[in-house]
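This view holds just a subset of the chains, kept in their places.
The letters A and B name the chains in turn, as written, and every chain counts its residues from 1.
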Amino acid sequence: MDKNDVLELFEKVAKGEIKPDEAVEKLKYKPFDELGFAMPDHHRGLRKGIGEVIYGAGKTPEQISEIAKNLSENGQKHILITRMSKDAYMYIKDKIDIEYYENAKIGIAGGIKKADTDGVILVITAGTSDIPIAEEAAMTAEFMGNNVKRLYDVGVAGIHRLFAHYKDIMDSDVIIAIAGMEGALASVVGGIAQCPVIAVPTSVGYGASFGGISALLSMLNSCASGVSVVNIDNGFGAAYMASMINHMGGK
Amino acid sequence: MDKNDVLELFEKVAKGEIKPDEAVEKLKYKPFDELGFAMPDHHRGLRKGIGEVIYGAGKTPEQISEIAKNLSENGQKHILITRMSKDAYMYIKDKIDIEYYENAKIGIAGGIKKADTDGVILVITAGTSDIPIAEEAAMTAEFMGNNVKRLYDVGVAGIHRLFAHYKDIMDSDVIIAIAGMEGALASVVGGIAQCPVIAVPTSVGYGASFGGISALLSMLNSCASGVSVVNIDNGFGAAYMASMINHMGGK
């Protein structure tokens, strides 16, 4: 309900089409459903440019299923479910028409739209073990209408592998740099790229990597400019941010 | 030295204008000066869209002064010096023509260019004590050719102050949200804004704020999408990222 809606409301009151106390009630309208355990948000599509996303972790398969159905019944065509376990998928697939990407732990109902921008998001990882997070990012970015390019296992220990793809880095519009351990990839990519870099620390590593803290601190302290950071293992968040940036041009 | 330069080099060799071993030497050309204590980078303006910035902290006034002169002599017209103490400014002002913004601890030689994009960056703070970091961000963004709007002291403890500026939030192209203590501002702004939000935790607070860690963790864990984070008190980094994003549209 934006300024125009309110103006319209006043005008109806002025014309006598609606009574003052009825109008007050209308001002309290709720753009979401109450399921008891969750309040799906039907207007997010408008406000943020993407419909409600279901964060699957910590939700029962039943809850995921019910929220998905509720969104679907309220007109959301494309639904993205992140952090969905295979068990949850097995439960849901009979109730909703859904595609499951096991590596990314992502489920998508209603398919993926064609990219609606020319920009390219490059998803780049330091190692092989970072790939699940990278796929969460890549799938999310594609779901949100972006062209995505993947470049995996090009960490700085063998920096020539990274430089062999120098052109990919130069041709991207946004880069998502994903690394665990010491997370140096973000600084090196940030130092050569000419576009914004979203860094994702991963919990890959052992010993003093402390579940991603080492990579996180490394990325936050990056001496390169044009790098910002999201939470450990948060591939979805990085893709969301990257997609927002990648759609800036078309406004 | 890009692909074209290399091609040209080969062509000269092919034509006999240059000898093979001279060409090999040329491939090792260094786009920076060696001052002994620093290597100013004269090509950064090309690579990253902004000239070399001097990070003043941990450098002596003499070093800052020499680097600035070197950049100037190599043709950089606008020079930004961050984290410059008043003492450093007093030393430098007789040697270089420079304007000093004490609150932001920023010095600028060569003035600020007019904004070269229509987009607006909104710099928003939770409290009064966050203003020095906000000014570092705002001045940097202006230096990099952006329109900047400031909105200070609108933290969530009196959330009506924030909502009174709802329209400013809606009309921005990028938002820099700056907060210490519990850093909730980033989540709330991220929840309503339709554009990318760069969150800057500040070291403002006491007790269990631990020099900005509380705000940093809060921002990294933001439940809102479209929020990424830079280092504690890193107003410059946020502005650099925001400017990159804000210039996406004009490509």
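Here is the rule we go by: a residue touches a chain if its C-beta (ideal position, glycine included) is under 8 Å from a C-beta of that chain, and two chains touch if they have at least 3 such contacts.
Only a predicted model underlies this, so the values are computations on that prediction, with no experimental measurement involved.
Undergrad: We see 2 chains here; how many are in the full complex?
TA: Whole-complex copy count, per this file: 8.
The working rule: only the chains that are shown with their structure count from here on.
Undergrad: Suppose a student superposes the Cα atoms of chain A on chain B; what rotation angle should they report, nearest 5 degrees?
TA: 180
Undergrad: So how far apart, in whole Å, are chain A and chain B when each is placed at the average of its C-alpha atoms?
TA: About 25 Å separates the centre of chain A from that of chain B.
Undergrad: Going by the contact rule at the top, pick out the chain A residues touching chain B in the complex.
TA: Interface residues on the chain A side: 47-50, 53, 119, 173, 192, 194-196, 198, 216, 220-221, 225-232, 236-238, 240-241, 244-246, 248-251.
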